[in-house]
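Just one protein chain is left out here, and the rest sit where they should.
Chain lettering (A, B and C) follows the sequence in which the chains are written, and residue indices restart at 1 in each chain.
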Amino acid sequence: METLTLEKPQSLTAKDFSSDMEVKWCPGCGDYSILKQVQTVFPDLGIPKENFVFISGIGCSSRFSYYMDTYGMHSIHGRAAAIASGVKAANPELSVWVVSGDGDSMSIGGNHFIHLMRKNFDINYLMFNNQIYSLTKGQYSPTSEKGKITKTSPYGSIEEPFNPSELALGAKASFVARTLDRDPKHMQGILRRAHQHRGTSFVEVYQNCPVFNDGAFFAFSDKETKKEEALQLEDGKPLVFGNDENKGIILDGLTPVIVDLKEGGRGRDELWIHDEKDKTKANLIARFFDTAFDGQHFPRPFGVMYAEERPTYEDNMAAQIELQKEKKGKQPLQKILSGDKTWTIF
Amino acid sequence: METLTLEKPQSLTAKDFSSDMEVKWCPGCGDYSILKQVQTVFPDLGIPKENFVFISGIGCSSRFSYYMDTYGMHSIHGRAAAIASGVKAANPELSVWVVSGDGDSMSIGGNHFIHLMRKNFDINYLMFNNQIYSLTKGQYSPTSEKGKITKTSPYGSIEEPFNPSELALGAKASFVARTLDRDPKHMQGILRRAHQHRGTSFVEVYQNCPVFNDGAFFAFSDKETKKEEALQLEDGKPLVFGNDENKGIILDGLTPVIVDLKEGGRGRDELWIHDEKDKTKANLIARFFDTAFDGQHFPRPFGVMYAEERPTYEDNMAAQIELQKEKKGKQPLQKILSGDKTWTIF
Amino acid sequence: MDTIEKQREKIVAKKEVDHIVVRFSGDSGDGMQLTGMQFTDTAALYGNDLSTFPDFPSEIRAPIGTVAGVSGFQVHFGSREIFTPGDSYDVLVAMNAAALKVDLPKLRRGGIIIVNTQGFDKKNLGLAKYPPDADPLNDGTLSNYTIHAIDITKLTKECLVDSGLGTKEVERSKNMFVLGLLFWMFDKEMDHTIKFINDKFTKKPEIAEANIKVLQAGWNYGDNTEIFTTQFKIGPAKLPPGTYRNITGNQAIVVGLLAASEQSGLPLFIGSYPITPATDILHELSKYKGNGVKTFQAEDEIAGIASAIGASYTGSLAVTTTSGPGMALKTEAMGLATMLEIPLLIIDVQRGGPSTGLPTKTEQSDLLMAMFGRHGEAPLPVLAASTPSDCFNTVFEACKIAVEHMTPVILLSDGYIANGSEPWRFPNAEDLGTISNSFLQKANGADEELLPYKRNELFVRPWIKPGTKGLEHRIGGLEKQDETGNVSYEAANHEKMTMLRAAKIRAIENFIPLAAPDTGADHGRLLVLGWGSTYGAIKTAVKELLAEGEDVAHLHLHHINPFPKNLGELLNNYDKVLIPEMNSGQLLQLIRAKYLVPATGLSKVQGQPFTTAEIKEKMLQLLKA
Partner (left out) sequence: MDTIEKQREKIVAKKEVDHIVVRFSGDSGDGMQLTGMQFTDTAALYGNDLSTFPDFPSEIRAPIGTVAGVSGFQVHFGSREIFTPGDSYDVLVAMNAAALKVDLPKLRRGGIIIVNTQGFDKKNLGLAKYPPDADPLNDGTLSNYTIHAIDITKLTKECLVDSGLGTKEVERSKNMFVLGLLFWMFDKEMDHTIKFINDKFTKKPEIAEANIKVLQAGWNYGDNTEIFTTQFKIGPAKLPPGTYRNITGNQAIVVGLLAASEQSGLPLFIGSYPITPATDILHELSKYKGNGVKTFQAEDEIAGIASAIGASYTGSLAVTTTSGPGMALKTEAMGLATMLEIPLLIIDVQRGGPSTGLPTKTEQSDLLMAMFGRHGEAPLPVLAASTPSDCFNTVFEACKIAVEHMTPVILLSDGYIANGSEPWRFPNAEDLGTISNSFLQKANGADEELLPYKRNELFVRPWIKPGTKGLEHRIGGLEKQDETGNVSYEAANHEKMTMLRAAKIRAIENFIPLAAPDTGADHGRLLVLGWGSTYGAIKTAVKELLAEGEDVAHLHLHHINPFPKNLGELLNNYDKVLIPEMNSGQLLQLIRAKYLVPATGLSKVQGQPFTTAEIKEKMLQLLKA
């Protein structure tokens, strides 16, 4: 952080990032918190305000771009990733942020989503996951749990949901993290990490929709349940959770096992140490989402599951162009017009 | 197999499955072999000929459906999975097969592909992967290796390719396998397995395109290299490969390690035993594709990487309909017409 | 006892009127939609003819008290025939300052305003962006109207002091007070609403009781206080005898689809992706699992139509529903369905465009896309529904055409009729026509040859179900050889197939009714030619001018491709033709191109339906010219 804060070109404040547009989310919507955290973090990123660009799709979440006093485009449903790719390819100087919903990203936008992960443009991708289509008033989304009663599933959804982190990893994401609307500090940290990561940073933000899917994630923020249900990941730290940190996770071969740190037996020393660069571990952690290894119930991981840099698309593109400029140089227009076979008539 | 063969309703032969359409692939195209294996396997599957349906997209590969004397639709680019979903949802009796190419499936069809894996219709999905767009005369595809020279990448592709098996697993595929045009017997086995699996069976078929990407997979079929470069997977069997079976793979914690079975030291007893139902292992095996664990070079796995049944979409749909029929019964049309609030004018 | 005394004393004038327009307006959270619907149902059940217009913002809940958050419900009911929700209203209920600001302009001079004073405190006036010390209730702004300023919130609270409910529940029931008051004003029974409340809150009797109490209180307030001196009496309408229900356009589409499925014996499959204002169709249909309806919420619009194509291929009655942006995404797949020549119903509930446009507002601007929005020569039948209940007939006919002529059919509705409602004299199931589907069972060519593209006299190819023994065959998007359906790049064949596909669609003109004026004579000085949801406004305008002795007529098109056979002649019977559309003149384009008649257009692109006045004005202008 420090170094970045030092670079800070203009001294900006959170207010500098709030646009004059009236915020039109419902009272109590989790989106408000996300907006606040982004506006809190941005001044410290050391990026000139005019270099931030938000590209959003369509959905309650996607209204986000209207509320940031940066450059922004509220585009069309599911296409934000593809538009953002064009923005970044054309001008790598810009700090490009995508804001999208679970429907926008995982349903209609699924193809652009996986291709963005693969191509690895240096874009920060925030997916507000409320596990519902909200703007259209409450239909199940590809992240809604099986059995969910919604307007389009009056008898319960029959669909197996995506596990967004697992999907991103399967599509070769270089950065995968999860955070929560109700944990401001945590979110701020993740936003900073996403910004720092060179390459596509996929951040899933659990966001409460009080109107159509209220309380979907309270278990991960409520005092009573939080410690048992949420697992806070920190690079190099052991996987520990539970009321008064009494539970840990170890690896028994390939199988994650929850152990009681109070009792003796297998204990602290064996604990699984989180390693953001280990994709195998990242895959396992991602699967805590819905896999009951040996019938155990795992806490939901929050934090950076995976972060491993690899060349970005725009860097590869620039490098190739530079190389050709050296090798071939710029062909003069007249040469292009004439081609290599001409004849003259007098 | 046996049981199935017994059920055989009509005694069909491979010839019964070849249509009167002249096959128009280039001489030496790998597609011929795939067509032959499918026609060889089908008579034994115990399915009445008229219940087979092929849905293909667009590409050389997708011409496949014209050549099978079954019901078939040569649809549009990238949409075969979505059309097939409608076919299966509407008539679960049919044995639905999708034939698609790497571009058709992983590029324009990516969204329908991942959603099909998630929804898990009982559909057999054959992706002919020649790592190139052939019908359009040779552009790189999402499975082409980085650096590949093609018509659209004259200076080499700058894109990180998808790892199709990894993507399918990330999208919750319940069956993931790989086979090769040049290994007929193997392909026949995989086709049978795909058919037997209830749920979406994703089969990646390495297919040679002699015109635009010749020899892409020869290393896995040529006598000299095959044993070193290809790893044959069998459920319950150890991971062994190499000329005269002298190499094995063990798991050192989470890290696959290639060991020499000749020398003493870590040996046979520790060998990694393939377990099709173990998704963690499946993920690791899938990643042999391009991950150099500890800098080692891994052989390319062939066979069934993962197979774990879970309820199919059409079964869930049918069950829900049945339940409602019992609970509510069928509403008579007149009742639907009148609704529940009416008044009469005399 | 006491009250009865009062009542005796009070003299209440009962005023007979033949139609009234009421506008319920408040914050998105004030429950105006529900209030309006309850009032509507009661009026309907009583036998009034009516037309409604729900008008809400696209935000789920814009900030409370702001202009952006105003949600309105307009109902026009009467003892005479009603065709529109009304240009202006006689009574305006404004629950807060923003509501008044937004909806006052359309209240007719001398009209009645009922306001909830608590919605007019400093805070609310500020939120509604009234100037600092404006005081609309008292500063003369409303001098031209009869205003009833009531502290509805307070009265509601008082009436529920000892209900034991939380303030939230209590406040939420204030709309019942309004409803009760209006029931009194218009002399309506409350039983229907009381039943509704009891049914709705079976699990929460205390809430039910509270709501009913407040409803009653509202009624009493009108009955007791001296403020209200007039009750309006609107007798039942002289509608054709029969049994009626109230229905919205989207509901009518659902009923129509279920009827078509029943009458055709084909299983119903809908593959759709949610989008306003079409989603309700998917919502409604997904409740009919008991009838075996298969609803498939696809990952996107392309998968929606693609899955429907798959279902149709297997022999289902397949439908996909959407609105503008989704329609755009479906165009490539529509081309495939055109080539496959399979039945498919594509329903576009139009909204304000282009792009995301005005999602909750109405428009008719997808007509030319429906006609031409496909690459290559890909003609398809296009039908348009004109009123909420007409959606039933239109969707039923669309299914019939799709199945009997083996073609995708596009049905155009729009947000106005999709959400608006009207009384519907629904048919008897027995009286519904049938839809004949004939699946090919054996080879149709000489010596056992199967010819999937051999056409009958209507140029229609057979429908062949996978699973039918011996009829295995391949179809696809590449050009086909005539009859065999095999791939063919042959020049003459391509031209022939292009002509055959077009001829098949044109032939449908022989199965649709001839065009005839809906109102007025089949010749005259001015014909108003309409399509879709402009029906009510045009009809009212034409009726009024006819009454004023003008030589005008109204012809409404339900079939836009193909046009009715006799349309050309008919148009020539009038000196002038006016085409009002909620777009920049799209039907106009088609009519001029096809018949070379110098028709005039009247465009309205405001996301709002035409008013009768707007159409009358333009008509008079043309009549004078």
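FYI, a contact is a pair of C-beta atoms (placed from the backbone, for glycine too) under 8 Å apart; a residue touches a chain by one contact, two chains touch by 3 or more.
Fair warning: this is a prediction, and the values are worked out from it, not measured in the lab.
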Touched by the hidden chain, restricted to displayed chains: A, B, C
Full-complex contact with the absent chain, from C:L127, C:L336 or C:L451: C:L336
Selected from A:S33, A:S65 or A:T152 as touching the chain missing from the view: A:S65
Sole residue of C:I11, C:V161, C:A446 or C:A491 that reaches the chain not shown, by the stated touch rule: C:A491
Sole residue of B:V211, B:V257 or B:I345 that reaches the chain not shown, by the stated touch rule: B:V211
Of B:S134, B:S165, B:N208 or B:S338, the residue in touch with the unshown chain: B:S134
Residues of chain A in contact with the chain not shown: 19, 21, 48-53, 55, 58, 65-66, 68-76, 79, 82-91, 93-94, 111-112, 115, 317, 320-321, 323-325, 327-334, 336-339, 341-346
Residues of chain C (touch criterion as defined above) contacting the omitted chain: 57-58, 323-325, 327-329, 331-332, 335-336, 338-339, 350, 352-361, 363, 365-366, 368-369, 371-378, 476-479, 489, 491-492, 494-495, 498-499, 502, 583-584, 589-590, 592-594, 596, 598, 604-608
Touching residues on chain B - with respect to the absent chain: 22-27, 58, 60, 74, 76-78, 107-108, 110, 133-137, 139-140, 142, 151-155, 211
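Heads up, the rule we're going with is that only the chains that are shown with their structure count from here on.
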Rounded Å distance, chain A centre to chain C centre (Cα mean): 40
Distance between the centres, which are taken as Cα means, of chain B and chain A, whole angstrom: 29
Per-residue multi-chain contacts in chain C, two or more chains: 289, 299-300
For chain A, residues contacting two or more additional chains: 108, 110, 142, 155
